[in-house]
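What you see is the complex with one protein chain gone and the rest in place.
Up next, chain A:
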Amino acid sequence: MRPPMHSIWKGFAAVLLLSSLSSPAQQTLPILVDGEPLIEYQAEPIANPKGGDAFKGSHFIHPLKTPSGFVITQIQPNDHKHHFGLWWPWKYIETNGRKVLCWELQRGDGIIQAAESKQLDNGLITSSHYIDRKAKGGPVVLLHETTTLTASAITEVPLTGYNLDLSIAQKSATDQPITVSTHHYSGFSIRATADWNKTNSTVLTSEGKDRHTANGSQARWVRIEGETPNVKTAGLLMMSHPSNQAHPEKLRTWNQQHDGAIFINFNPVADTDWVYQPDKTYTRNYRLFIYDGALSEDNADALWNSYATGS
């Protein structure tokens, strides 16, 4: 069954009605943290992307800022113009014998498009769709996603920072199963600020792996941390919930390529496919702790434990 395309555009229209919440230039929806717009959700395709209209991505977070305002994310770096801050597309999904590339949207194959968004007191509930643009007979929606984004207030313990929780719920849009294909990168990812490189930033995982050893390892959490332009330190702790598929998920990370640019991906399909049965919803949960300062390994572990046990 193929949902009509007009339903997608109806979704965009609904977003446009929220114009009072959107930044006119970027079509983003803010999530306020203690009254400050530290998180911006891209609710419409970006305007004037690098590389032309083929890169008109949406449904990602950028900028993502620490409490002091340091921007942790970047979008469209020259080396990978399809990297969009904090974003979580599958590399490939398969159904009815077609394998659809969803990661490199510029190829014109699959794309994930933001649809509707609903504002919460402390976040957003967004809906989005995976669309097979090359399907025989015209574009077709294959997968629905509902993403709940909620932010905490700023805490001073263990240091100045706040949590951003993501709950990503997906369901086949047709009466057919969807296979999320095995690949060495896919899913929940961040491309970190261009300010960070191999000399001024670090990567540490829950299993003690670093920039050089993290790739392909399993992890409960990953800490990325680096200097800010005024030579202070800021960072992000990415936590994967233990109930996630293939927990502890494998990582795709970079070591020194592109001068040590930081790319981190929690990947539940590193080793095996993940099959979604029709009419069933599949959920993954992640928490980010975004902070100013330097986070110890012990505190990172304690934050993950707190997240994992709901305490």
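Following the convention adopted for this analysis, a contact is a pair of C-beta atoms (placed from the backbone, for glycine too) under 8 Å apart; a residue touches a chain by one contact, two chains touch by 3 or more; residues count from 1.
Methods note: contacts and distances are computed from a predicted model.
> The hidden chain: which UniProt name fits, "Putative ABC transporter substrate-binding protein", "Gfo/Idh/MocA family oxidoreductase", "Electron transfer flavoprotein subunit alpha" or "Short-subunit dehydrogenase"?
"Gfo/Idh/MocA family oxidoreductase"
> For the chain left off this view, which of A:110, A:161 or A:248 is in contact with it?
Candidates A:110, A:161 or A:248; residue touching the omitted chain: A:248.
> Considering the whole complex, which of A:47, A:120, A:153 or A:302 touches the chain not shown?
Checking each option in A:47, A:120, A:153 or A:302, the one touching the absent chain turns out to be A:302.
> Need a quick check: the contact residues on chain A for the chain that isn't drawn.
Looking at chain A, the ones touching the missing chain are residues 241-243, 247-248, 283, 285, 298, 302, 305-306, 308-311.
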